[in-house]
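Apart from one protein chain that is not included, each protein chain of the complex appears where it belongs.
After this line comes chain A, so read on.
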Amino acid sequence: MLFNPTGFTECLREWEDLEKNHQQMQDTHRSYKQKLEEVAKLQDSCSGAIARQRKKLKELTASLEECKENHPTPKLNPEDVDAIAEIEDSIKERADAFSEMEAFLPKKNGLYLTLVLGNVNVTLLNKQSKFAYKDEYEKFKLVLTVILFVFSFTCRFLFSYRALDALFNFLLVWYYCTLTIRESVLISNGSRIKGWWVFHHYVSTFQSGVMLTWPEGALYQMFRNQFLTNCLYQSFVQFLQYYYQSGCLYRLRALGEKHNMDVTVEGFQSWMWRGLTFLLPFLFFGHFWQLYNSITLFRMFQLPECKEWQVVMCCCSYVVLFMGNFFTTLGVVYQKYMNNQDKSKIL
């Protein structure tokens, strides 16, 4: 079949069109890069201005405190007292306004993210992307929890090889490491997860790492089934948590009572009293299982044939996990109890 001469001219014409478009595109790209520079400058000036404002407000607060101390109230003009109170209120509001502004400005990463990622900016610069990132984090947790459930089921009931256990433990280490990275990114983006719920992922990473290095042996076999069943139970409870918590968070966000960047956690938080109280017994049972693990390991440690350092290390990690989990959850229950007491007193 002869090559159609008109086909070839068509190609040439298309090529010329593409060249024209290419020129246009390069122009757009050039103006884009210009705008990029403008935006970068604006970012710098905003960040600088916020830092300056913060410093000045700090100085002002200090001088106001001085004012109040040096001039006891009766000597102060009542107008001045009012003015000072007003200014102090406004200063508090400003602090919130600054946090809101900074959520859309790039910032330096914390130590952990700098170590892992380097100095790439992880601030998502609009609400949509932040929310999408949070959604993705939740999905990631859910999918991995299901995978870990299936895997631990396989290791516990189907195949009993140290190599497979090692693979499972590697997956656990990787999962918890990735969670810590993603949570650091979320915190950079204005999410308010903190305290124990962040730290306990680091402890879990460490604990899974230690399990990884535990060599095959009589003592390992003694603990293996208990460990795998615990993992099975934990995955199941986490699945319940994410499933019900996401629904609850969605409802509360729609009511405007929760922040958009709040995430599901592996524990019990105060907002969960509204419909998720049924989760508490499951959680406490899981915590006490962790205590039971540490007791078992401690008993194993005292056996004469125990030569592995992993036993005492895992024991300590489980104790830390139990105490952190249990007391944090207990704290929430206690607060609720106090709130109820206050309410009944008012009534």
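Here is the rule we go by: a residue touches a chain if its C-beta (ideal position, glycine included) is under 8 Å from a C-beta of that chain, and two chains touch if they have at least 3 such contacts; residues count from 1.
Please note the rule applied: contacts and distances are computed from a predicted model.
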item	value
Among "AP complex subunit sigma", "Transcription factor bHLH62-like isoform X1", "Transmembrane protein 120B" or "Trafficking protein particle complex subunit", the UniProt name of the subunit that does not appear here	"Transmembrane protein 120B"
Candidate in contact with the missing chain, chosen from A:40, A:150 or A:303	A:40
Option touching the unshown chain, where A:11, A:218 or A:303 are the choices	A:11
Candidate in contact with the missing chain, chosen from A:209, A:267 or A:286	A:209
Full-complex contact with the absent chain, from A:28, A:160 or A:335	A:28
Residues of chain A (touch criterion as defined above) contacting the omitted chain	1-3, 7-8, 11-12, 14-15, 18, 21-22, 24-26, 28-29, 31-33, 35-40, 42-43, 45-46, 49-50, 52-53, 56-57, 60, 63-64, 67, 77, 80, 83-84, 87, 90, 94, 101, 104, 115-122, 124-126, 129, 132-133, 136-137, 140, 163, 166, 170, 178, 181-182, 185, 209, 212-213, 215-217, 309
